[in-house]
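Other chains of the complex are left out, but the ones given are in their true place.
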Amino acid sequence: MASSTELESRLLEAITGIQAIDVHSHVPFDAPVAASLRELLGYHYFTELAHSAGVSKEAVAPEAADEAMLSAMVQALPTLDNTVQHGWLMEIARELFGFTGGSLTRENWEVLADSVRKEAAEPGRERKVLSASGIEKVFLTNAFDDDLSEVDREIFVPCLRADALVFRFAEADVRKRLEKVTGSNVGSAEALTAALEKLLERFVRSGAASVAISLPPDLRAYPVVPGDLETAVGKAAGGKPLSAAEGQTLRCGTLFALCDTCRNFKLPLQVMFGAVRAAYRHGVPQGTDLPQAGESLRALMPLFNSFPEVTFCVSALSDSQAQELASYGWIVRNVVVSGHWWYDGLPAYIERDLTARLQSVPKTKLIGYYSDMYKLEFGLPKFNMYRRVLARVLARDYVEGGRGSEPQAVEIARLLLRSNARRIFGV
Amino acid sequence: MASSTELESRLLEAITGIQAIDVHSHVPFDAPVAASLRELLGYHYFTELAHSAGVSKEAVAPEAADEAMLSAMVQALPTLDNTVQHGWLMEIARELFGFTGGSLTRENWEVLADSVRKEAAEPGRERKVLSASGIEKVFLTNAFDDDLSEVDREIFVPCLRADALVFRFAEADVRKRLEKVTGSNVGSAEALTAALEKLLERFVRSGAASVAISLPPDLRAYPVVPGDLETAVGKAAGGKPLSAAEGQTLRCGTLFALCDTCRNFKLPLQVMFGAVRAAYRHGVPQGTDLPQAGESLRALMPLFNSFPEVTFCVSALSDSQAQELASYGWIVRNVVVSGHWWYDGLPAYIERDLTARLQSVPKTKLIGYYSDMYKLEFGLPKFNMYRRVLARVLARDYVEGGRGSEPQAVEIARLLLRSNARRIFGV
């Protein structure tokens, strides 16, 4: 096993040298780094754990004063210091802010808070963070009417988030914003399609490389009859209430129209499958969604079948679909298996899923990891977590399992962290 | 890896020194230890395996004579000596009865039978067994009309088993027993609620620390309209047949009323989710239930949402829900992740589930293990099985993974085996 550990260490070193492309994040391009410790500890991964462990919702609410909120969070940390999320925090503190304490305490948190404030004010901080994280480019998640002209395209890649279009078109505000940004009305199915075309054209012109959407586990994607979509769009645009069936028609019809537009613009669609939104009524902000067992990716097959020219980069939230997802990547040409998402992004799951993917999916069809982060600082511990598992799986299963050599293992890592994303998204 | 093994051994030794609280068992408080080898080999884990491997149902039936049954069982053992269940038997024989044979055979089983008989007759045997097992207290599973006055509360903790109330209220015998023990009629929803209050009051007075219920995988928990519950309770109490919808109303209404009462008495509810009862028609007694893939814990979410003040200690029987359960423990404040139950209690599953839980759930929200045993002797091999996996996961994933130190690992073990149970159940 000594040799295995040495091999693993060598692989990890080589892997750490690969500049990653992070294909999915929620980083705000105009405020990409944390301005304060509050912005780090306010990440829902921490507030939801603290709340789950007993801290009141109010104590960690966005409205709470910094001092009170931070002090409540710091007090809660000992109840959750077993988690990988806590590990991320300490790795950020150590690696990006020179924090030397072994844990964050009442006595030392203000030291870290000072460092965060100080570092945040340094010019070019975002590049320094990215460089320390081994990340070259970070995809954004943009609302359809985001102004993309100010995006720093050397490090950021715009990406249209399409959830509102597909799931909230019946809301007057969404339609109004859509009409405003596309300069066209959206009162008919045809008009809606035209608006989508204009939208994507604008995004592509601004350097967008992808469309992203989160689909609920109980969605059933099916092609709708054009006349039915016309009726549903018409009613929605007219502010009339839709029946359940009409609502489904509207969602599926818009989703298919979106895929059609993706095809026209050769844009890959990133599909995040399986989050049940607002499942936990008492959760903190962004801490109310859950995975759901018992559903199947088969619900998405009509999409994959209907748009063979569109590349779907698919993530699944439920571990019960992990093998299904690998099998889809194995035979379905336009499905790329992407990342290890959220509740499914623990090393325990990553290790097994990655092992299975590397055993069965062409290596050119795997996007290894994305951060899903809200501030750039989180890219470092998240990608490092992935890199460690990747080195282990490549060492123990791929090289020691006799499937390939050490240089080939590094080449696979390069594909998963960088080259596949560059090829698939054209960045 | 040498160091890992040494670390693991040290951790196992430290863990073995922690006196466990066993939060769920079926031990009869008036006959807690096995009086004979028959009572050990009659455990359904053995009879169902022997039957599955080819022994006739009659040969291992409760009605079969000891000599014939034991001899049939002993003959069957070589077909199942690969299983962990067989390992439990041999560990009990060796550790609790000084048995020195490597396996149980036609030639030596009577030696063990003699030891069991002899040891069972020793005064204070139950304390000796518990001491050898490293278990301080064992929760019971009491029928709602059990007489709890004779319970030895130094080592046992009463616990109300609520299945009959929720699922069999329509049976005249259940209602009669309920009326008798509460001294009140249960002819209306209000009266039923009052009866539940009286029941729990009586249990709490007798030192009960918890209510437990086993919920089937196809249950859909939803709050019922009061008027509907009134109708359903009235019909059931009147001995009239209920429609399918009324039956559901009755079950869900009673379940919600039970949770409400738990809230009033600050009693945690232990939920065992997912056993399909009597699925296998030809099984031996207690050997007819199975897990079921394809369902989701989401069915229970209305309970968790409706009673934020009630702590739900949740176990799931299907491995397909393992990640879901960890995610619930991660964000849902009143969900505690509890144990590794039955078909899901194999080391193969425990290792992965425990790894994921320790990576993502606050350590204060995990109950590591419970025995589910019918005789005290089984606590030893079952808890030892868990302790070995716990030591391995803490060594290999937690300490070697860099998330914490060896003393911190021991502290986590103490929480999982003892302190969390003491805090959550107030024992």
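The first chain written gets the first letter, and so on, giving A and B; residue counts start at 1 in each chain.
Rule of thumb we're sticking to: a contact is a pair of C-beta atoms (placed from the backbone, for glycine too) under 8 Å apart; a residue touches a chain by one contact, two chains touch by 3 or more.
Quick caveat: nothing in here was measured; it's all calculated off a predicted structure.
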- Query: Shown here are 2 copies; how many are in the complete complex?
  - Reply: 3
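To be clear about the criterion, only the chains that are shown with their structure count from here on.
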- Message: What's the rotation angle, in degrees and to the nearest 5, for a C-alpha fit of chain A onto chain B?
- Response: 120
- chain A-chain B separation of Cα centroids, rounded to whole Å: 39
- Message: Using the touch definition from the top, list the residues of chain B that touch chain A in their complex.
- Response: 1, 293-298, 301, 304-305, 308, 318, 320-324, 326-333, 352, 355-356, 358-365, 397-398, 401-404, 408, 412
- Item | Complex interface listing, chain A residues touching chain B | 1-2, 48-49, 51-54, 79-87, 276, 279-283, 287-288, 290-295, 318-320, 343-344, 346-349, 352
